[in-house]
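This report refers to the structure that appears directly beneath it.
Excluded from the complex is one protein chain; the other protein chains are retained at their positions.
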Amino acid sequence: MTDSTTLGLVGGLLQAVVIVAGAPLLVGLMRQVRARMEGRVGAGITQPWRDLRKQFRKEPITPRGTSEVFRAAPVAMVAITLVVAAIAPFVTAASPLPGVADLFVVVALLATGTVAIALAGIDTGTAFGGMGASRETTILALVEPTALVAIFALSVRAGSTNLSAIVDSTLAEPSAVLSPAALLAAAALVLVIVAETGRLPVDNPATHLELTMVHEAMVLEYAGPDLALIELGSAMRSAVYLGLLANLFVPWGIATEAGVLALLVGVVAFVVKVGVLGAALAAAEVFLAKVRLFRVPELLAGSFLLALLAVTASYVLA
Amino acid sequence: MNTVEVALGCAAGSALLAVLAALVVRRRARPAVVGTLTAITGAAGVVAGAAALLGERFAVELPWIVPLSGIALTVDGLGAAFLAVSGAVAVAAAIYGIGYSHHGLDSRGVQATFPLFVLSLLLVPAAGSITTFLVCWELMALTSLVLVVSEHRRRAEVASAARWYAVMTHLGFVAVLIGLLILSAPADGDTFAAVRAAAADLSPAVAGTAFVLCLAGFGSKSGIVPLHAWLPRAHPEAPSHVSALMSAAMVNLGVYGIVRVGFDLLAVDAERWWWLLVLVLGAISAGYGILQAVVSTDLKRLLAHSTTENMGLVLVGVGASGLFASIGSPVLAALALTAALMHVVGHAAFKTLLFLAAGSVLHATGTRDLDSLGGLRTGMPLTTAAFGLGALAASALPPGTAFVSEWVLLQSLIHGLPAPDAAPAAAPTVTVVVLPLAVAVVALTAGLAVVTFVKAFGVGFLARPRSDAAAHAIESPATMLAGMGLAAVAATVLAVAPTLVLPTLGRVAAGLVGSPAPIADAVSVELVGVTGLLSPVLVVVALVVAAVLVVAIPRVLAGRRARREARLWDCGGGPLSPRTEYTATSFAEPLQRVFDTVLQPVQDVDVTHHQESRYLIAAVEYRRRVPDRIERHLYEPVLSFVTRWGRAGRALATGSVHRYLGYGLCTLCALMLLLVLA
Amino acid sequence: MLGLWRRIRRLGRIAEPAPEPPSTDRPDAAEQLGGSVQIRHVDAGSCNGCEIEIGAAFGPVHDGERYGARLVASPRHADALIVTGAVTRNMTEPLRRTYEAVPRPRMVVAVGDCARNCGVFAGAYGVTGPVSAVVPVDLEVPGCPPRPEAIVAALRTLTGR
């Protein structure tokens, strides 16, 4: 058993635990930041965990006329996100499953999670479920090109789409982070993340008005443990996306050799990075309003342009 | 006496036996006998292909069959791949057909044509000479045409669809004919070997013309934009197992033709612009096809459009491969070509599955309109499972069949760009400009495919039935389920263990472009020459483990209350009627709005008022159509032109015999004059 | 944007300091919730006076969320219903169905005099009766309309924070 494999296994397990435990806290942190900037006190960053604990204890409800798809979707979504949380380089650069830690695979896996929830939304047969599914998949389809071209821009430098390889190449030459290519790609990926995690200005996670919902509309039928899984899953998605953004561009602190201290530093660095990113995102949201659904394509076209510029910039500006 | 020869012999024999049986066996037993024999034909084809892929070579000349040139059969690696695919699709379709044929498809003609169609599908990739190829090609076109019209008594649309198909496929045939004749003219003999030998001293102009003609002909066969117009008409109207054969096996042969001509016959004088053309056509087809699929509400039409999309992706791979070969990086060329071949195989598997499932929906409900389907999962669980599997495979999501091939394709595209600090010569401007756009197109296609199949599966099979037919649907007979089962197994195997075929296809591709094999023989997909590693089986295992954890841990930690059934949350109002559900049309509406500059949908709203007061509305009617723009702007002018000339020509034919004889005389004199002058 | 930022800096915290936690005894369902109560609001026929006060209770000044209460969009997500107004005939069945849609353990808070005893609408022809006549009520908030402080106090009784 080589050194990197042990590092991969231990680190993978560790970072999965960290993400599952920390994702609700991240959501709590973001709510707290918003509350403070709106002059409120806020419920404290542990509130999401209280909500989850309560919902796990509540009674599960099966709406009549829904099928296994409806019941399986939350499990599938959380499971997929858990896999990503275990394999992508968050705490350690080495991955437990190198054959899965590929940027395409990760992006596609997260998309699969979205699809599971969308199918569940359709399966309820309510108008809101279908509406949410339709909007969510539309946004998903329009985000895909941006995501993949941005990946392209990142992987050209590393010569591979393997996440560990990209992280290592960034660690090898830190100056590349300040290159226009990297910055443009980062900007594009930020927009991708905003769209995929359903934050403002694409979707308002705190809305009560069904007609403006995207993600919420699909999960209106879930109750108790199923709902808890959904909320945990979407919290983990945000954590995973932010973690990817952080470590693809600012990987420093990530554990590269096995060792308790290295892993500890890795965990701390990861938590700090994601926390800062999340707080920044939440703070930015205070200044934003939700754009109309049919203005979203403009936003995504812009991000696609940024990604494409990132690719060409890496050739134009040697 | 090698396996390929024996297997091909068995295939031909059982096919002819099937034709005979179709003519003599009485109606009730006919589908079973014909289906079984045709399945044997397909299986023999698979065996032949597999044997040839494993290295057996086979060539035979049968001068006595066709006068003048005779028949020459040669099975090499490339042909073998397509042979095996056609055979496999045929097995599933034939078994399925046994149950499917019982409503009106068991007439002698149809039953006798089906085995011939299968046989032609097996012989086209096995053809070793241009004459043989053209003969089999035409046989394939005619038999498929007969099968397309086989339901014309039941539906009026079939006739027009068949007309479109007949015209386009024969124009395509003419193009291929001219192209191949140009190639065979300088060669001695018309075997592929001779043509290959003679191709070296073709002038670039001639070679280019020949290639473009073949591209047009073969492209129209695989539904490449702008020659796709027949495909979304003919494929839906054909009986579903025939649709499967056409959409999963026949279209592949167009790709086969392009690869055969471009990489094999004309390999020596292939030029970069050929492959750029192929790449661009492929990208356009992929994007346009999937856009049409997203907005179409007819289940089988949706699948047909998605066929155009997938063939487009294959051509993107082929074009990229040629491009890489032309800039001198054979490893990437082999990789891209492998991706294309793998996508052909995967597409064959899941498109068969999807068409067969759609057929069993049609069989059970009598409708293909997604807007009136829904809730089929209760009535036909197995079909639902089959279609769900196919949808997952088609939407390029892990763990799905198409994901593997698209991953390999993307890998080749991405590694096509060398590191930025490499010498400019290593990265010609064209690649730096084209590759990112190609990646973007593939990505957009993947995204839209997700929407398409979420729509098809979710709206068509989940939720609540939108019509009585859908509410009372019952599961299909066992043979149909068996056909679907075979396709489902194939799709699953290809998704989880793609390395059963990938390295072999890699060797085929490598042999064509002259490079080392691009994919290592391992459990996980491991690229050779460039870094890239994907192991689908690990993805599956990881997902299963994670799912178990996710189910188990909360139960252990938080206990569990009893599940309660409750009425759907209808905001406290009355029970929701199916009319409040999202339909396929409404599901695709946002995308249609986003892309309305491309699609230009036609929609109109009529409001009928009460006669008492214009403020009271009696009814609101909303109609929306998404006409095919390319068709409107490319085909209709041509058609109107042709009809105009037809009208003009009618003036010549007054019906008087003397005038007709006069025409004859004039022609005769004109010819003699010509002879005198010459 | 900068202007908004400056205003945020200038205003700082608007919320008033938390008053003493209420001493009223909690319904035992509330004990199982552990400091997190998600609330679905149902207007069973109110004059919207109570709605305004509920809005105020979740506004920045009183900030009901700081005690772990949150308004949600669907009764499936909810632990408690806040019902306002005398239950009209047309809202009787919807109210019952909404209650059925809430997963157990569940509670009902009747906010305002109308919800408690139909207030001035008692005996009106369109009124079925008070909320307690349709669904079991766990907690009542008097007042017409009740002050936001009272509503916040009721929420704190549920969350126990």
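Think of it as A, B and C in the order they're written, each chain with its own count starting at 1.
In the analysis below, a contact is a pair of C-beta atoms (placed from the backbone, for glycine too) under 8 Å apart; a residue touches a chain by one contact, two chains touch by 3 or more.
FYI, contacts and distances are computed from a predicted model.
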Original post:
Which one, "Formate dehydrogenase", "Hydrogenase-4 component E", "NADH-quinone oxidoreductase subunit K" or "Peptide/nickel transport system substrate-binding protein", is the UniProt name for the chain you do not see?
Top reply: "Hydrogenase-4 component E"
Subject >> Chains on display which the left-out chain touches in the complete complex >> reply: A, B
Original post:
Out of A:Ser179, A:Ser234 or A:Asn247, which is the one that touches the chain we can't see?
Top reply: A:Ser179
Subject >> Residue ranges of subunit B at the interface with the undisplayed chain >> reply: 424, 429-430, 432-433, 436-437, 594, 597
Subject >> Touch residues of subunit A, complete complex, unshown partner >> reply: 175, 178-180, 183-184, 297-298, 300-302, 304-306, 308-309, 312-313, 315-318
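Convention: only the chains that are shown with their structure count from here on.
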Original post:
Approximately how many whole Å separate the CA-defined centres of subunit A and subunit C?
Top reply: 34
**OP:** Hunt down the residues of subunit C that sit against at least two other chains at once, touch-wise.
**Re:** 74, 76, 101, 103-104
**OP:** Could you tell me which residues belong to subunit A and also touch two or more other chains?
**Re:** 53, 57-61, 220-221, 224
Original post:
Any idea which subunit B residues touch subunit C in the complex?
Top reply: 561, 564, 566-567, 569-573
**OP:** Please give the residue numbers of subunit C that touch subunit B in the complex, ascending.
**Re:** 74-76, 93-95, 97-98, 100-101, 103-104
**OP:** Using the touch definition up top, name the residues of subunit A that touch subunit C in the complex.
**Re:** 35-44, 47, 50-51, 53-54, 57-61, 207-210, 213, 216, 220-224, 227, 286-287
